[in-house]
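Since the structure comes first, as structure tokens, the remarks are kept for the end.
All protein chains of the complex are present and in place, except for one that has been dropped.
A, B, C, D and E label the chains in the order they appear, each numbered from 1.
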Amino acid sequence: MSKVVTMGEILLRLSTKDYRKFIQADEYEACFGGSEANVAVSLAMLGMESVYVTKVPDNPIGRCAISFLKKLNVDTSNVSYGGNRLGIYYMEKGSAVRPSNVVYDRAGSSISTAQPADFDFDRIFEGADWFHFSGITPALSEQAGDVTLEAVKAAKRNGLTVSCDLNYRNKLWTANEARQVMPQYMEYVDVLMGGREDARKMLGFTLSKENEDDTPNLEAYEKMFQEMVEQYHFKYVISSLRQSHTSSYHDFSGCIYDGKNFYAAKKYEISPMVDRVGGGDAFAAGIIFAILSGKETKDVIEFSVAASALKHTIPGDANLSTVEEIEHLMKGNGMGRVQR
Amino acid sequence: MSKVVTMGEILLRLSTKDYRKFIQADEYEACFGGSEANVAVSLAMLGMESVYVTKVPDNPIGRCAISFLKKLNVDTSNVSYGGNRLGIYYMEKGSAVRPSNVVYDRAGSSISTAQPADFDFDRIFEGADWFHFSGITPALSEQAGDVTLEAVKAAKRNGLTVSCDLNYRNKLWTANEARQVMPQYMEYVDVLMGGREDARKMLGFTLSKENEDDTPNLEAYEKMFQEMVEQYHFKYVISSLRQSHTSSYHDFSGCIYDGKNFYAAKKYEISPMVDRVGGGDAFAAGIIFAILSGKETKDVIEFSVAASALKHTIPGDANLSTVEEIEHLMKGNGMGRVQR
Amino acid sequence: MSKVVTMGEILLRLSTKDYRKFIQADEYEACFGGSEANVAVSLAMLGMESVYVTKVPDNPIGRCAISFLKKLNVDTSNVSYGGNRLGIYYMEKGSAVRPSNVVYDRAGSSISTAQPADFDFDRIFEGADWFHFSGITPALSEQAGDVTLEAVKAAKRNGLTVSCDLNYRNKLWTANEARQVMPQYMEYVDVLMGGREDARKMLGFTLSKENEDDTPNLEAYEKMFQEMVEQYHFKYVISSLRQSHTSSYHDFSGCIYDGKNFYAAKKYEISPMVDRVGGGDAFAAGIIFAILSGKETKDVIEFSVAASALKHTIPGDANLSTVEEIEHLMKGNGMGRVQR
Amino acid sequence: MSKVVTMGEILLRLSTKDYRKFIQADEYEACFGGSEANVAVSLAMLGMESVYVTKVPDNPIGRCAISFLKKLNVDTSNVSYGGNRLGIYYMEKGSAVRPSNVVYDRAGSSISTAQPADFDFDRIFEGADWFHFSGITPALSEQAGDVTLEAVKAAKRNGLTVSCDLNYRNKLWTANEARQVMPQYMEYVDVLMGGREDARKMLGFTLSKENEDDTPNLEAYEKMFQEMVEQYHFKYVISSLRQSHTSSYHDFSGCIYDGKNFYAAKKYEISPMVDRVGGGDAFAAGIIFAILSGKETKDVIEFSVAASALKHTIPGDANLSTVEEIEHLMKGNGMGRVQR
Amino acid sequence: MSKVVTMGEILLRLSTKDYRKFIQADEYEACFGGSEANVAVSLAMLGMESVYVTKVPDNPIGRCAISFLKKLNVDTSNVSYGGNRLGIYYMEKGSAVRPSNVVYDRAGSSISTAQPADFDFDRIFEGADWFHFSGITPALSEQAGDVTLEAVKAAKRNGLTVSCDLNYRNKLWTANEARQVMPQYMEYVDVLMGGREDARKMLGFTLSKENEDDTPNLEAYEKMFQEMVEQYHFKYVISSLRQSHTSSYHDFSGCIYDGKNFYAAKKYEISPMVDRVGGGDAFAAGIIFAILSGKETKDVIEFSVAASALKHTIPGDANLSTVEEIEHLMKGNGMGRVQR
Partner (left out) sequence: MSKVVTMGEILLRLSTKDYRKFIQADEYEACFGGSEANVAVSLAMLGMESVYVTKVPDNPIGRCAISFLKKLNVDTSNVSYGGNRLGIYYMEKGSAVRPSNVVYDRAGSSISTAQPADFDFDRIFEGADWFHFSGITPALSEQAGDVTLEAVKAAKRNGLTVSCDLNYRNKLWTANEARQVMPQYMEYVDVLMGGREDARKMLGFTLSKENEDDTPNLEAYEKMFQEMVEQYHFKYVISSLRQSHTSSYHDFSGCIYDGKNFYAAKKYEISPMVDRVGGGDAFAAGIIFAILSGKETKDVIEFSVAASALKHTIPGDANLSTVEEIEHLMKGNGMGRVQR
């Protein structure tokens, strides 16, 4: 069993029920999420030894976040306690022609005010195989960016594979700001994940051509991936390929380049969308799992796309699917039939 | 900021949850609605000064209805208190091949027993720009029809633009009854809204031709609108164009005639339907807002169709969308993407 | 009014809410279901005199199941009380690419340990016209199979029409086991219902040809039905025809053979699926009702397919649709429109 | 098994949740109640053959009320269908120093507009032992009073015991109005139930003396009961004895006079109050059951007081307690212990 | 109708349901509260013209808080929009021997970063009679303290009566910090409210003697109030008198000194406690209303104690009781009886 370490911010998510707008809410569904925490949960569900590193306030709300992770088998023994608050995001789920809406209230969170001294990375990475982070953490604060850099360096020093999901968030920083920060991490990254927007805004790569019908131009993706590998020596570059027809109906797929070969996966139609948040994190976890399991490049992308497709049918941030369920979907067996 | 006055019946809506049939319900979701109240809320959400006139019982249930309107910024200072009860409608939301079902329990409501003396229309219309009513109020009772006539006359006397949404309700009266009552209001109406069924049953206008595939025959609409303008000198005639494929999937658009030009708007696919009730009222509010904002005829219909499309994704009777959200949809930006 | 007797197991169904996976549930929606109980409820909703025979524990949970049936007008005066427990099934409803998942906990239930002496079938069948059972009961236990055989024999002895819905359940027994048990009942059966899988696994009949696009090959169905009638002298053989595109989107139809003519009904698109469980039972009840009402063969299948289509839009196991609602759908009137 | 007929109005009760005031409610718990319906349910729970007579609208809401009764084993085969609406009452449950608040919306209900011709009382009373009505029905409308008189006369004509629960409702009529109507029924009544307020306002009897500490003056009760028997020849006069310390804490007992002996029962402390509504109806049902079961006068009052005490712990209008549960309480066994 | 201005922080309150501890919560009830906002709502419910001044973020969560106030008739036209976030408090309601627990997450809220320039106090106070603030606002931040000082000065300048509720919060500041800040406001205060703890920690006054049994020593209160009046020339000094036997059972009363006379009010037993938060704010609102209504000193304290007692029975922060309900309680009428 491989051991994967992820690090980032875990937030309390407060969602209105039944497609209510915020102004209609007098209760909120509460769960916990955050890009890297979602990856950690996914990996634990897939049977990996999954270690999540973060900092949460030493109060009941912070401890609830950790209990959530424990329930789902994530190793939280390296979590740092302190700081002032757990970040929040409010969510109003869209439907049909109405987009989902997210209100962040994460400024001043414990992880955004964390410092390198809060974590002993060499100890954390003992016996670990992989370290995963995302571009959200450096966007939180300069300090959080420093912690990330320490982590990445320690991961390489300890011989781990390092993956990064770019995850551009325009409510946290501008493309300009992101482009001044993100490239410094790239020399340590082995596996890069991110959509075309992320690649353009955060690293300055662009697709040479786009299809008019909103379908992905795979040749352009392959070309861009080659440029990215050339510049940063990534072992894998991977992008999800999502077409958002409406809030309730997406097509989801992905493509991968391993330095030699480029593959695009089968496309899944997601309709209706149960919960779109965390689709990318389920995808990232699928990639990490598949590579660590020794799958071939083509199978890596097929597995991770199927994993992400399933996530879109599960409420909450995290993919709770098992390897068996993902492989069941990949085989196309019994689609839509009750298992009884 | 323009000031719009609407008048009509506000009801307590009791809906079963989760597509339950009535016989499965042991709780009801409660909200307030009614065609003109929905228009009033929509207009307030769009930033207009929105005044709603009605009569409710002076008991906690009546006062709750008014508090609902206040919360959403509707001016309720001209509401009359008295009478015996607030009308109710029970609702069982349909899905796929099952239609929604509504049970009215509105007989004897305070507004249906109101009298002209309950309202001082000249004072109410001071400083107002527009008066909107619907064909539902005259259907409630003869008295309510008298109040409506008083209101319409006072509105014209005070120089307001008058709009009417025909809104035929076959559980309230027959086409025959409607046709004996509604024409008398038409001479006061500047902006007429209503579907082909309404026009036929309440005013006796018919489409000269219908398409076999249930799509609207726009030429026939234009012709019918011309006839209507000829007879009643409306400034605008407007109809929504709805194709109900199933309870969960509608196409929605609309068309408009301003005495010179006829336009049909972009069509939106609504799937899944979150709440179909109030779609026409959101449309009416969009029209009023757009005309008062000085938009060109084509933009009037595009705006109001987009406004109504959004309503179908929001639970409850009323459209809670803002101008910004409607324009976002009209631009086709970010359809289906989380705003984060 | 005809009188129909059904017999089988009624279970407590515990479903997670809002598409939650089991691990996310801290409450369950509770209702009661079971193939034959669902048929009994459907028949009562259709206005038949519906008698349901089962055995439940003499405890509050068992009595709740019976109260549920009484509420819906099912005659429960022949229910036997005793044994240890009411069977349970846990349900996690799927969506889009995720299948529904059912966990059975029905071993040791009162009905599975019932004995022929628990029921006085000759008295039960007095004045009755029809007896319906399914292949689930013999799958529960040998004893339950014995009770079923007693019932079937008594039904024939008393001149009732006997129908059987094959209903293969692979979590209860293997095809091999089923094939050793089910044929013995066939000599008593007048009306046989079952899909192609059921026919193959339980009776050994196979379609001679299948279409590649997952649509039903109607000629092959007709041929198989002819073979079945030849061997067992059924008066009717009927199969539903379901294409499960995703968990949320099915096509549903059915076909029938009456010894002379073969008909396939209109196909309904079910999207979104509200609750797939019990669709077959609604279909069976439709057949029984339609035959007992003296409908022609073609109308039998049209009615029962429409009945089942409606069931898929209703939460819970049972079809709560009335004859009026089913006929409304068959006429294609007002699809998707609010009834107001 | 004795057969008891009750007649009256069944209403939809809409209650706010969790002690919310009406203005805080966006959902309502829905159940059905009404004094005589509650008695009918109680009697069915106690194992009697319980027949309930009313008139409800022939719409889904009316039919839901009847399904509720069927579920609980009440014979509804004599219900009349028609009229316009089912009455409603809204309820806001009090706590501690805050009283519960009820808003009636029952004007124009089907039963209040019923006529004697809606019911064939001689057929209804065939084989019946007892008829129970309350003073609420005559308060609804003159017509409802006429129906009541017809019923009472037919009951006597058919040899039934007749009981009346006075049940004064000051939101329905004044004491003056009540006193002009109620005495006419008294000559037919064998068993009279009612509190001191009811006796005073509806029949003009008063307690000669009241204790200062709000405890009942039993001597005065006995004296008043003697006067009542003298005037109207009742076989039993019974009153509950309730001290409402707060909304959450009542003492409950009762007293009875059988023409010879007067008894007061054990007093139960009810704290906390789960649901106060229907306490008197549970008491009435207990009396009817106990007398029909041949209990001695002292046991009649002890049984009915215990029955009512239990009702106060059960949400909804109706007492769902069994004879076994009531007798368990009377014996004082295991009070407050989990039964496991 | 008098006009009262209040100013302070409004927070989103997130409460667990059904006495769950935080770790058991997967949903939160959401309402809005905050000491001065609660006073503002109470006053509006009592029929006063109630103006609330605060600063909230210009996002959906901030706007929801304002909608909540509008619904309850509070004038929010002077609210300032801006800053980063709406403060939150998480609440876990206690029961019996378990205390309630509150987790604040209010650092960095819009109001705590507000500046005097955000408000034009002279305009705000035009036509107003009274200004009320609490010791919570200065505890939020130095800036908030400055805004408060500006407000208080402007209020005096404009001839308003000024009241202050001391409201010591030990999670916001220490007694030492409070004592350096609060006295500066006292010269502007006419009506001072606060418990003995508040008086000691924030102003340095102490009771000369305390009863051993936790009942209040009224003589000591009178003496302390005299000292307070002597030093600060308050017109009224008022304290609530609360004995917290358990989380579910409090005794509540209050006492007042008007420079001449000292009165203690009737004591109410609150059991069970529905919601303890906001009890003090209901009390404060009662005082303001009663003084503005010209009540005599004794009646001021009786009214405000009854108002507060009722608040404890209502979920949420705010007292939703009307004058009629409060006076009903004061008269001791119908305590615990259903109003029907």
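To be clear about the criterion, contacts are C-beta pairs under 8 Å (C-beta built on N, C-alpha and C of every residue); 3 or more make two chains touch, one makes a residue touch a chain.
Bear in mind the structure is a predicted one, so any value in this text is a computation, not a measurement.
Only one of the listed residues, A:Lys70, A:Lys209 or A:His233, touches the absent chain: A:Lys70.
Touching the chain that is not shown, out of C:Asn101, C:Gln226, C:Gln243 or C:Thr322: C:Asn101 (per the contact rule at the top). Taking the complete complex into account, E:Val277 is the one of E:Val162, E:Leu192, E:Leu241 or E:Val277 that touches the chain left out. One chain is missing from the display, and on chain E it is touched by residues 18-21, 23-24, 89, 94-102, 104, 169-171, 244-250, 272, 276-277. Interface residues of chain A facing the missing partner chain: 67-68, 70-73.
Chain D meets the missing chain through residues 71-72, 268-274, 309-310, 312-316, 320, 325, 328-329, 334-340.
Throughout what follows, only the chains that are shown with their structure count from here on.
Distance between chain A and chain B, defined via averaged C-alpha coordinates, is recorded as 44 Å. For this pair, chain A with chain D, the centres built from the Cα atoms lie 62 Å apart. Each of the following residues of chain B touches two or more other chains: 21, 23, 67, 71-72, 101, 272.
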